[in-house]
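The other protein chains are all here in position, but one chain of the complex has been omitted.
Chain nomenclature is as follows: A and B, assigned in order of appearance, with residue numbering initiated at 1 for each chain independently.
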Amino acid sequence: MTQPEQHFHDPSNITNPEHASHHIVTPAQYALVFASLLAGTALTVVAANIDLGVFNPIIALGIASTKMVIVILFFMHVKYQSHLIKATVAAGFFMFLVLITMTLSDYISRAWGLW
Amino acid sequence: MDSAIANTQVDHDTAEHEHVVLPQHRHHFATEEQQREAGSFGMWLFLLTEIMFFGGLFFAYLLYRNWYYDAFVAASNQLSVPLGAANTAILISSGFFMALAVWASEVRKKAMLVVFLILTILFGVAFLGIKAVEYHEKYEKHHIPGASFDASQFINPSAYGLNEKPLPPDMAQKTQMFFFLYFAMTGMHALHMVIGLGLLFWLLARAQKGDFTSGYVAPIENFGLYWHFVDIVWLFLFPLLYLINRHPLAH
Partner (left out) sequence: MSAPSPTILKLPDQSTATLPKKNFINAEHGLLSWLLTGDHKRIAILYLISITFFFFIGGAFAGLIRLELLTPQGDLVSSDTYNKLFTMHGIIMVFLFLVPSVPATLGNFLIPMMIGARDLAFPKINLLSWYLYIAAGTLMLTAMALGGVDTGWTFTTPLSTHYLNTHVLTTAVAVFIAGFSSIFTGLNFIVTIHRMRCPGMTWFRMPLFVWAHYAASILMVLGTPVLAITLVLVALERVFGIGVFDPSKGGDPLLFQHLFWFYSHPAVYIMILPGMAVISEVVSTFSRKRVFGYTAVAFSSVAIALFGFFVWEHHMFIMGVSNYSALVFSLLTMLVAVPSAIKIFNWCFTLQQGSITFETPMLYAFGFMGLFTIGGLTGVFLGSLGMDIQLTETYFIVAHFHFVMVGGMLMAFLSGIHFWWPKMTGRMYPESLSKLAAVVTFIGFNLTFMPQFILGYLGMPRRYHAYPQEFQVLNVLSTAGATVLGVGYLLPVLYLAWSLKYGAIAGDNPWQATGLEWQTQSPPLTENFTEIPIMDHEAYDYEWLEHKTQHEVTHVG
């Protein structure tokens, strides 16, 4: 039985979106990622000590999200994975946002009172 | 239990299995690549469930921070930013060594793999150690929610030498909500760390036998995904619990 996977070069992952050729991230790349995560941690602590008003939480969560994206893309190899894995990760965050926004739709408008 | 499959007498075309080199190759997968990709996809789906699991807690935090803003500010300022920042750096380091362990397994360097796994464990334990110090401080200050919880520090901060805005007693009681969410979120995170450390010891023992340096990377790789996910949860817990309330908005 020949097996179905196609092994020709498919860089954009179009012909078989469920499959990606395996990719090894080098230690140098990991070190770069590590350094950027430490820098992000330092940055967020510094930013927290400056009074930026409403922007304090926004900046802190922005930095956290950036760090998360870096970890997902490189430490967790999603940059080199198939479209299927990328879509799976996206689905997780989508459902998380659905949980939050749909529930908030109640809490935000509860004080608006009756019609 | 896979012996049930291996023992069957079904005749398969032997040519089909020429490419099978690993003893870990499961019989029902056509190729090792299919098995590896199935494993990593399964791990990602498991992580989706983890996102939704923590999602409920994150929503509770979002809701109650908006309802009891003053209490959350006062309670959050009781946490130590230096300890939190140190723990963030420690956890990132642990994740970094885990990533290197995946690399060592892929390039089949057994000694390096073992060293990196040990470093991952050491930094993980260090994180839990600092967490324990922080928990102990909460215990001493009576900031653990429950019968022994003491809100007087938030009602009359100047008596404790704190430069904070005094809270009315009912709002001061709501600091319990912050501390409850603090313990629930960091506790759930720490529980994931403990489970992860248990798995790490098991992986370490197998790595020393050379199980993962002959082309069979999947367990290391998939555990790495779990470990990095636990890192990501902390990357959000740190700003939410420690940082974003340092400069309260005037109402």
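Following the convention adopted for this analysis, contacts are C-beta pairs under 8 Å (C-beta built on N, C-alpha and C of every residue); 3 or more make two chains touch, one makes a residue touch a chain.
Bear in mind that the values here come from a model prediction, so they are computed numbers and not experimental data.
One of B:Y69, B:Y135 or B:F180 touches the chain omitted from the figure, and that residue is B:F180. The residue from B:Y68, B:F97, B:Y216 or B:Y242 that touches the chain not shown here is B:Y68.
Listed for subunit A, the residues touching the missing chain in the whole complex are 1-4, 18, 84, 91-92, 95, 98-99, 102-103, 105-110, 112, 114-115.
As for the chain not pictured, it touches subunit B at residues 1-2, 4-5, 7-13, 26-30, 34, 37-38, 41-42, 45-46, 48-57, 59-60, 63-64, 67-68, 145-147, 173-174, 176-177, 180-181, 184, 188.
The rule we apply is simple: only the chains that are shown with their structure count from here on.
Interface residues of subunit B facing subunit A in the complex, by the touch rule stated above, are 13, 16, 30-31, 33-34, 36-37, 40-41, 44-45, 47-48, 51-52, 55-56, 58-59, 62-63, 66, 81, 85, 88-89, 92-93, 95-96, 98-100, 103, 106-107, 221, 224-225, 228-229, 231-232, 235-236, 238-240, 242-244, 246-247, 249. Residues 1, 3-5, 18-19, 22, 24-27, 30-31, 33-34, 37-38, 41, 44-45, 48-54, 56-57, 60-61, 63-64, 67-68, 71-72, 74-77, 81-82, 84-85, 88-89, 91-93, 95-96, 99-100, 103-104, 107 of subunit A are the ones that touch subunit B when the two sit in their complex.
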